[in-house]
Structure formats: structure tokens, C-alpha cells
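Reading through the C-alpha cells given below for one structure.
All protein chains of the complex are present and in place, except for one that has been dropped.
When the chains are written out, they are named A, B and C in that same order, and each has its own residue count from 1.
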Amino acid sequence: MRRLTYGQAISEATVQCMEADPSIFVAGIGVDDFKGIFGTTLEAHRRFGDKRVFDIPNGENAMTGIAIGAAAVGKRPLVVHPRNDFMFLCMDQLANLAAKWRYMFANGTGVPIVLRGIVGRGWGQGATHSQSLQAMFAHFPGLHVGTPATPADAKGLLVSALTGTAPVVLLENRALYELEGEVPEGLEAVPFGKGAVTRPGTDITIVGVSLMAYEALRAARILADQGVDAEVIDLRSVRPLDEELVLTSLRKTGRLVVADTSWALCGVSAEVAAIAAEKGFVSLKAPVRRVTPPDSPAPVSKPLEDAFHPNPMTIARACLDVLKAAGASTKGVADVQATFAGPY
Amino acid sequence: MRRLTYGQAISEATVQCMEADPSIFVAGIGVDDFKGIFGTTLEAHRRFGDKRVFDIPNGENAMTGIAIGAAAVGKRPLVVHPRNDFMFLCMDQLANLAAKWRYMFANGTGVPIVLRGIVGRGWGQGATHSQSLQAMFAHFPGLHVGTPATPADAKGLLVSALTGTAPVVLLENRALYELEGEVPEGLEAVPFGKGAVTRPGTDITIVGVSLMAYEALRAARILADQGVDAEVIDLRSVRPLDEELVLTSLRKTGRLVVADTSWALCGVSAEVAAIAAEKGFVSLKAPVRRVTPPDSPAPVSKPLEDAFHPNPMTIARACLDVLKAAGASTKGVADVQATFAGPY
Amino acid sequence: MDRELGRRLLGDMIRIRRAEETLADLYPAQEMRTPTHFSIGQEAVAVGVCAALHRTDVIYSGHRCHAHYLAKGGSLDAMVAELYGKETGCARGRGGSVHLSDPAAGVLASSAILGQTMAVAVGTALAFAMDGLPRVAVSFFGDGTVEEGIFHEALNFAVVKKVPVLFVCENNGYSTHTRLDVRQPASVTIRARAASYGLPAQAVDGNDVFAVYDTAQTALTHCRSGAGPAFIECATYRWREHVGPLWDHDKGYRTKAEVDDWVARCPIKSATARLLREGLCTPADVDAMTRASQAAVNHAVAAAKAAPFPAVEDLTLGTY
Partner (left out) sequence: MDRELGRRLLGDMIRIRRAEETLADLYPAQEMRTPTHFSIGQEAVAVGVCAALHRTDVIYSGHRCHAHYLAKGGSLDAMVAELYGKETGCARGRGGSVHLSDPAAGVLASSAILGQTMAVAVGTALAFAMDGLPRVAVSFFGDGTVEEGIFHEALNFAVVKKVPVLFVCENNGYSTHTRLDVRQPASVTIRARAASYGLPAQAVDGNDVFAVYDTAQTALTHCRSGAGPAFIECATYRWREHVGPLWDHDKGYRTKAEVDDWVARCPIKSATARLLREGLCTPADVDAMTRASQAAVNHAVAAAKAAPFPAVEDLTLGTY
């Protein structure tokens, strides 16, 4: 299959969906400028012009309501936020109207708006520009929340969003934009509520969210060198969440590490751990471990920023701890050195 | 000790703190009107007048920032929201500035604002006026989030908030306002991060959040009639969260049911279950169970509303299920009848 | 004035008044378990504006939405059933009094969160503009809603994108129990602040249904011309308590004299007087309208009471 970058996949999904459905339009700060949201809206703007891909005034709360109002009469708005952190300002319209519309008015139709929010991980983006807000969105019934970690999922989840019936938040991680991978040519949807086993394994299950699904694969390579065969699950969709996939893997491995880009408390990592405790208990052979940023805002200074975000090393270490805690024979596992620099 | 209602306790804490600290002021929609936020601000307004207890224009986002700016130069603002649902509009200022201020500016001082948000449970308040948003607030490091369920805690947590250094969100449940209980006369603080065992027991641990801490006690009475001795924990504070108290109880009972006023996914119930899976695993004898509202917005129609919110019966049933799942001898436990009407 | 129009305007106000007075009387029976904001005294705004709309135009409202819903042609039976929490309600009992909608009649949504539907109406108007349709979206909101940031964002966007939205501010002088002058600059009117966004903004006596109708007509013509949004500020008054069926002039935030003064300027009374004066209707006609309206309400109440509650198995139905 031909390969695209994560960013190219988003652009292609946008263009193909807009071709297939004239009711789709793209709105957001800078969607029509020379940067085109890291290139993801350039082609759509070139093809469909200012009428369907347009810049907007600042004002995130109203823009969300405006998207809702357009969707209420048949449009399919795709609103882009260069940073998902700006979406705190959308929360009222998003969680308290869009998410509730279909149920609360019980008039059949919902408001299938799609909000893309980019997670600005890295390079000193700091406390207010590098958060990853999936847990805040996912808490609310009525929304679908996706966290693509591969080019194929970036395309497939956007296709699902633009062809589905639910209001959707898609969180894209800036650190993945240049990642290359195979992407289907056509309009193939990746359904919400379906995770993916990105690496089969038998010793332990690593569930990764957003960028951490990618880091989990790198961690699995480190673990392989240590003689540990980890199974990696990319959650892909946080609401609905693919419980069955996690539980199936747990039945096989009996051990679980959850790696998330956001904080532990009431985070997605808490939800996955809770599912294990509620429905995977009989399979569990060892305590679950969460690998997340510590309880502080994101710092700017590089050494702090590097220490703040989970990485393959911290994920791998957590796995080894779980395996040891479980007293499992870790087949002569040597401790992972912090100095380890794998061939990523 | 003399008894007060939950509402009276809030009023007393406000007045006593304002007497002790002239930098405290109360601002909010209707804090100075004849209703005085269900009576909680009437006495403060009578005593301290319009200069320290004043009405404001609508505009929740700015009001939060205004409180921050006043706190930045030494004031202690207490902002009241008649419904915590309106605080979606505060999220940017609250989570993306107040919570981060002390860390992000690293200049020693923080902005100790206190936001009271009332949960409008019941009587057809519906989808946008009866949510309980503790999980959304608690996800963010830098905030303290309290969910008092007794008059003493309603007073004690407010005292902690108005004398502490962190930005605080206190979620008060309207259904508890008339609840009576013993309340210390003085300015006794209930620290954030400390839960309470409100009923000691040996068979199973029920952790309750907000109103559910109260319902859990009622559930425990039902269970007692069934020969089950439940230990009830009132979490009281969601961030910081009293892990140790939950783990200590688990070591004793080995079984856990978590009841929350909000949804399960990425909710406080997920966090407590995750703590059990991470740090209480060796004590766990049975799967954890969460008792929460189902995945839908809150309906208005009474039969639906009654079915939507967890209650003593659903909590008690979950406990019996856990005990059975664990194959524990439930000492001749009869199934709880839905028709049960305990002497509440 | 046109005879049919005049009678329709009066008839609609009577219809709404009868409905709300009746529901207010029944409310204490505790069968309608949903916080309810009555529009009694403010009917002329809803009726005057909606009478000027085309069938294909749509409206959005807020927490005080009964009059708007009924004036645009929303089903009375479905509204009453909704207040009683029944499956036959316009939101099948899920939404309650503050979430009325009737898409078939062009009542797209009402919301209890201040300002939410202002932006939503702009979005609907944006969609109309994109499709080059002559349809207009109306946003009804109160003077208190003007203070919310979304008011500013919505007006700015509507003007910049030239969308056909009519903003109708129902200025009843209060936000819950707080007077306007405690909440907004005393030196500038809401109309003037709206005008500063560069759209035509007109103030009108919100208790004069004929004046509201004429003002709405002019504003709507502007919107349909493709010139963008328009704004109307209607001065009116809420008779009953902010939420609930009772009178509250004894609560201290307003005087009985103030209430009496506005009751004396009842929009229905003055409209009736004018139609009689101009010979466009007779006292008998008014009685007939009133009786017919009352009968319709009574029927709606009886039907609502008899209707089934939603099935508990359907608790989460429609969430996704």
C-alpha cells in the first residue's frame, strides 16, 4: 500500500470527504493561510476555495455553537483548533449542548460537528499549549473522541467522523505529523470504539493513548531486547472505548500497563485500569501500572520537559516492574539503562 | 455538638472566615438577593454588606479571571455558581490559568480563588443543570476539588479553601442542603486530600463521592439487614485524593464498590478503581464495581430521572453482586427487593 | 392595519397567555416536575416577530421559550406533554420546559444556558447563506444574556460573515433578580452597543405587538437582502417570578408599583383596545378567541395527563 505521513493522511481524508459530501465545510483560525494547519487544509482550500474552507474571527465558544447551528440544518462543519488547549473555551457548547442535543431534544437528528484539536507536544510549548485533553472530552456521553496515532487511523477516524452522526473531537498529536505509514487510498472508515492490537505479544499488555500508542511500540522493542514479549494496544478511540479488546488481551497476558499523554487522575489511564479491575479482574496476575505525566503543568525548560512526558524508557521500566512484581520469571531480564538509545 | 444543616454550615463558614480575613469577598449571580444562594450568602451579605458580598453581571469566564486578578494582589475571592454546569464557561481561566499560575510563573505566589458550584440534582433539572463535574475539574494538577457530603465537611472544606493557598472548586449537592448534622462551632478546617470512614465495616468497602457518600450510608443500612457489614468511605476531596484511606480499607475488606454522581468513563469512580488495581491489587478479593449514572445526559421525566441516578438500592445490589462474584459466603443474604423502602 | 393580521396577532397572544396562565395555575400540583420560566406579559415580542417570519424561517430561544415556541407554531399538545414529562412531549420528556423544539414548525432549539443559542442561530444562518437560501434564523434572548461573551462573538461573526440572522433582545429589565443597571453600563443602551458592531439595530416597545411586527418586518427585509444580520431590542416586562408560577413583587427586588404599572400596559389589553377601536374585531370575537384557546389548552392538559411516561428501558436512547 502507498505510504503517507500522518499530516498528509488528514489532508487526504478531508479532501476526499469534501468531494463526496458537499455539505462539509472547514472553518478555523488560519485554515486558509500559507501554513494551512501544518499542511492539512492546504489542498482542501486549493480545491474547494474560500466558500468551503474559510478563516474565522477568534472566538472559540461561538465558533462551536456556529458549527452546531450549521449542523442542525444539514451542514457538516469541520472546525480546526491549532491547539486543543484552546478548546477549554468550547466546553460549554461542546459538552453542554452538542453532546446533549440528540438526547435532550429527542427529535431524531443530532449535530454531527467535527472538531480537530492538535496536541502541541514538545519544543517548549509549555503549560497552556501542550496539553492532551482527551479525558475531559471523553467524560461526556454524546461525544465521540478519537486519538489517532498512525497515518491510517488519522485518515480513517476523520472519515468516520465526517460520515457519522455523532459530534466528534479528534485529538491529533503534533509529534506524529511527520510519521509515515501505509494509508488506504479510498474512503475507508476506522470506526469509533475499536482499538487495534499493533503488536501481538504474550507477556504483558501495553495500552497506549495517542502519541503513547507509538511510544508503546518503541517500548515493546526495548522489552524484546530484554526477552519480554509485550502486546501493544492502540486505543484509537477513547469514547466509545474498546473494552473488549483490552479484556481479550488481558486474558492472554494477565498484566497491564497503560500509557497516556495526559495526567493520571480521572484520565484515560484511570479508565483503562478501572476496566481491568471491574471486568478483567480474573485475568489479572499483577497490579496494573499507569505511565503518565506527573502532577504538574507542563514545563518549558528542556530537561524538565523531557522528564515530564512518558517515553519508551519509562513505559518499558513500568512493564519490567509489573513483571517482577508479579514474580514472573523475567527470563534473565537485565534492568533497562536510562542511557539506552534504541534504534527507533 | 450543636447541629446545623449543610446550607447553614456553608453560611457559617463563609461568615466566620470573612470575619477572620478582611481580604475575603463573595461574588456571584444573586449572592445578594432575597434567596442568597439557598440561604448560604444571606448572613454574609447582611453582616458585610455590598462591598464584600456583591452581585455581578453574567459572564462566567471573565468572572473567573477577575477572581484570579484579585487573588494575584492579595484578595481571597469566593465566587458562587448557582449551578456547577455554568462552570464549563470558566474552564479556560480555571484549568488553563488559575491551576497553572503558581507553577508556570514560578514566582512563589499562587491565586487562591475559591469557586463554589452547586449540583442541581433532581426535580427535572435536566441535562444542562444537574451535572456533577468533579472529574473534569480534578483532572488538572494545580486545583483542589472538594465534594462535601455532610454539614461538617461543607463547613470544614470551605474553611480550608478560604485559608489555603490553592485554587479550589467546591461542589455542593443541592439534595444535601437540608441535611442536618453536627458542626464544630469554630473555624475547624477539613483538609483537602483526606477522606473519612463514615461507617466502619469488614465485608466490603463502599467509596462514595458527593451525594453518593450519603447514599452509600443508606445502602450500608440495607446491607446490614442482609447480614453484610459494609465499610463506607466518603472521599470528600477528589484532588488531592486520599489513596491511603481507600487502600487501608481494602486491606481489611478486599472488596470495593465505588459510587459516583457522575459518569463512569474517566470519572472519579474510574480513578478509585484504578487506585485499587494499581496499589490495592494484592488486597482485592473480587472485581471492583462502579455505580454511576448510565451513558446519557440527565433526563427530565421523573421515571427516567429516578432510574438515571444511583441510589441506595443500586449501590446495595452492586455490593451483593461483588460479594457473590467473590463467592464469599454472604451469610444467607436474600436478594434485595426493588420494592424495598428502608427507614431513611 | 390589515384586519386578518391584526386578529392573528391578538389571537396568538391570547393563545399563549391562556396556555401559560393555565399551566401556571396547574404548576403547584407538582405534576410538572421541570423548572419553568413563564413569559406572561412578554407575549408581544414572540408574536410580533414570529408573525413576520416565513414558514421556512427558523427560531432559537433560551430558558424562557414557551411564547417563542408557540408563536412560531410549535405544537401546544407536545409542549404541555413535555412539561408533564410524558413520552408524547416535544422532547419525549427528556428535555423539559427549557428545551422546547419543534423542527417541523421551525423551532429548532431552546437552551437553558445563557447565550448558547445565539451562536447556534448564527451557524444556522451561515448555512442558509452558504446555500443562497432566503431563509432567516432568529435568535431570541434576554437582556441578561447580552453580558455573556458569546453575545459579542456571535454578533461579530454574524456581521463579518454577513449571515441572515435576526437578533431579538427581549429586555425585561432583569436577569433573575438583578436590575439592568447593576449589570450593564447605564450610559449606553443595548441597542446602541449592538449598533456598534455595524448592524442595523432598532429599539421598539416590546409590549406593542404591532410595533414589534413592523420593526421585525423591516429588519427581516434587511436580512433577506443578503446585507447581513439585524438587531431588535424590545422593552418588555416579566410579570411572574423568574422561575416558577408565582407573583414575587413582595420579594424586595422590585416593587408592586412597578409590576402593576407594567400589568396595566398588558400587551393583550392594549392590542384588544386598538382592534376594537379600529373596528377590526368585536368583544364577541375576543371572547371566542379566548374560549377557543382555553379549550385547546384544556385539551392539551388532559391529553398530557393521560399520556404515558417514557419507558425506563429507553433511558439512554438516542445518546449515541
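Rule of thumb we're sticking to: contacts are C-beta pairs under 8 Å (C-beta built on N, C-alpha and C of every residue); 3 or more make two chains touch, one makes a residue touch a chain.
Bear in mind the structure is a predicted one, so any value in this text is a computation, not a measurement.
Shown chains touched by the hidden one, complex as a whole: A, B, C.
From the set A:A20, A:V282 or A:A307, the residue in touch with the chain omitted from the display is A:A307, counting the whole complex.
Touch with the chain that is not drawn comes from one residue among B:L4, B:M18 or B:A67, which is B:A67. Of A:A62, A:A95, A:V190 or A:L241, it is A:A62 that touches the chain left out of the display.
Among B:G7, B:G28 or B:G59, the one in contact with the hidden chain is B:G59. Where chain B meets the missing chain, the touching residues are 25, 51, 56-57, 59, 61-75, 77, 92-93, 96-97, 101-107, 109-110, 141-144, 165-166.
By the touch rule set out above, chain A reaches the unshown chain at residues 29-30, 33-35, 55-59, 61-62, 85-86, 89, 123-129, 294-297, 299-305, 307-308. The chain not displayed touches chain C at residues 147-153, 156, 159-160, 182-188, 192-193, 195-199.
Note that only the chains that are shown with their structure count from here on.
Chain A and chain B have Cα centroids lying 30 Å from one another. Between chain B and chain C, the centres computed from C-alpha atoms are 37 Å apart. In whole angstrom, the spacing between the mean C-alpha positions of chain A and chain C is 42. Chain contacts: chain B has residues 61, 85, 89, 126-128, 295-297, 299 touching two or more partner chains. In chain C, the residues that reach two or more other chains under the touch definition are 91, 93-95, 99, 111, 113, 149, 316-319.
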